[in-house]
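Structure first, commentary second.
The other protein chains are all here in position, but one chain of the complex has been omitted.
Chain naming follows the written order as A and B, and within any one chain the residues start at number 1.
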């Protein structure tokens, strides 16, 4: 029994989400190798070799793997899959693209987006948009798995001494090519689909003061939201309104600033994973749904928060 | 303000289980039309109503239609919404195929109309009125007028209005004073009409006004009124809107509710005279209006249903979210856990379900009448239902939309929650298209006394049969329902006999008791529908139905039982007031007020 963990990277650095996948691999219990597929990705392989407990790092360095396109990545992995009982990858867009294809090439099923490991063949994963949690088993000879990285801690790294081996069987299917990429857009994400939303309410006080909220939103790469009161007061356009009459959002993090928490507003955001409330009224109803409440003057707290986030993000 | 969940499953249940939709379609010789298709139609109408019209409802209220320079601009967003309505073919639903319609049964049109009305009543009035003008032209227009106007009205390219009321002619149309003077192949219309719903707007390139007016040789009173068609833009030789006609909105009303619906004062012929075309024969305008009345009046009843359901849905949502007081374990208690809040919610729910079933039963009566070659008996049933659907359902809607505010408490009295809007909007319903008093008089006079109670007795004997069926059931709920319903039917029969005996000799009697009779008949008809619902639910439960499911059937059962326990007794009360013939009403002299 041996696990192959597929590294997530940008050809120069190893993405930390790889370590979450390693954690899942460790829970599965077998020893593990790391596979680095890319172009000019030697530094990634060196980083991967330092992950605690890694046996070997296999590196496929090839022009065809520059973008880790699913067609080529899956075929390359297929060519190197022999001997592994598990193939595990963080559920990034690259891996979600490639691993089901790999599974099909291997003639096995795939287990998507696991949040828990109960043994070498038993896994936990959310279904129905997280409204139910399923425990599943697989009897496939090779278990191909993607990992929801937020559900696993990063595995320790730094003490590993994995042997780096180049593989020369990378495959170029010649089926597709990347025309262009627009990564890290400066524009804010869309409200309804953003993973972080920063919203301002009547407490923000004026249209000018809303710049504070926008700055915080940009710092978090968050969408900009607002309560109905803020929209009615003319601080911001109504397309930003969160609530019963505006948009319903459920981001990973919702930061409500100067929002008292009218029921109509709560209806629009209480599905958020983590809610932070900043308000000067300690009895504001928003605190009843907030995971973290900070009481005080938002005109001081928001710039302070923005500055401190700048140093940690 | 509130989300709207279209009642697709309940409407399907009623169509399938109570109306017998498939059988009706067979009778109407509509091939390919069945309950599955109806379901798909309801589903799509539900989508458009909940996703496009409902979200505009609050904005429409807050941004009323605007009048300037003899022209009306509708609330923002409505033009686009109307375009979607038209593009998706919804204006063609029940219209005949000959003029581009889909020829679907009226009862399906009614089920769909409920969704438009519930999602945005002010907006939905516009297509509702267009249907009225389509009906008038279909029934009485010349082939030429039909060819010119019907395809465009049915496609929704143009909208239609009804111009009846004048400053001096409201409930009494005998006082209509607008004139029509022959002028070549057309007439020149002069006069002023008030309270003209959607009298002007910018959503379509033309508006077709149907106008009651008097010809120069007209006899006085109701027998001298003719019906004219007056387009906003006179059609050119190609049938396209050409020159601007001399008809203008000269003001709009500032109203309690339905702010999105422009209520216009229309000036006809202030300049050269508005060009109009006679519909049908001279002096027959009023009887023509009556042929449309069943549909128009039932349509308003359906508005009462729709808005009550919307209010109910909002009340439930709020009652689940609003927390007051604590449970023994210290956890906070949503107000829905308090029995009195549940009383209000269940009154709304059970009332809405009874109204929905009655609205569809009454609408299907029109289909059944058509299917049976307009047989006198079937038509009489339809005519009997119409004032009840209009009068009772719109009156009941006042209570139900008010209960929504009550559930909200203080939050309901402020505008922000939107609960008040439904209440304000609903307030017009017992007024327009014939006030409650007009409906009650219609019921007692034209529908009961005029035929010596024959149509009513036919309905009551159908009800008695349902009561028997319920009582004969082995199901305890059915037996209990059957007992109270049988009692109510007996009361109704006694009241009918009392009325037939005493009305001819007492001049003011029928006018004095008509309201109570109307309300009694409403609650009784609602009970009939709920009783039939219960029978259907029991049969489906016994058959382990998997179309509607246990949970749905359980809810229907309890809602029916609540009706028999808490709402049906209101029928007894109103019949009781009626036959008591309250003398104080006669005794209190006019100058004592």
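The definition used in the following text is that contacts are C-beta pairs under 8 Å (C-beta built on N, C-alpha and C of every residue); 3 or more make two chains touch, one makes a residue touch a chain.
Note that contacts and distances are computed from a predicted model.
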Next item on the list: Would you mind picking the UniProt name of the chain not drawn here, from "Lipid A biosynthesis lauroyl acyltransferase", "Sugar ABC transporter permease", "DNA-binding protein" or "Electron transfer flavoprotein subunit beta"?
Entry: "Electron transfer flavoprotein subunit beta"
Item checked: Chains shown that the absent chain touches, full complex -> A, B
Notebook entry, point to check: Which of these, A:45, A:69 or A:194, touches the one chain of the complex that we don't see?
Noted result: A:69
Checklist line | Contact partner of the left-out chain, one of B:27, B:47 or B:424 | finding: B:47
Next item on the list: Would you write out the residues of chain B that touch the absent chain, in ascending order?
Entry: 5, 9, 32, 36-37, 40-41, 43-44, 47-48, 51-52, 84, 87-90, 92-93, 102, 546, 548-552
Item checked: Contacts of chain A with the absent chain, listed as residue ranges -> 67, 69-71, 74, 92-94, 96-105, 107-113, 122, 125-140, 150, 173-185, 190, 193, 196, 220, 252-253, 273-276, 282, 287-295, 301, 304-305, 308-309, 312-313
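We adopt the following convention: only the chains that are shown with their structure count from here on.
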Margin query: Measuring centre to centre with CA averages, how many angstrom lie between chain A and chain B?
Written below: 53
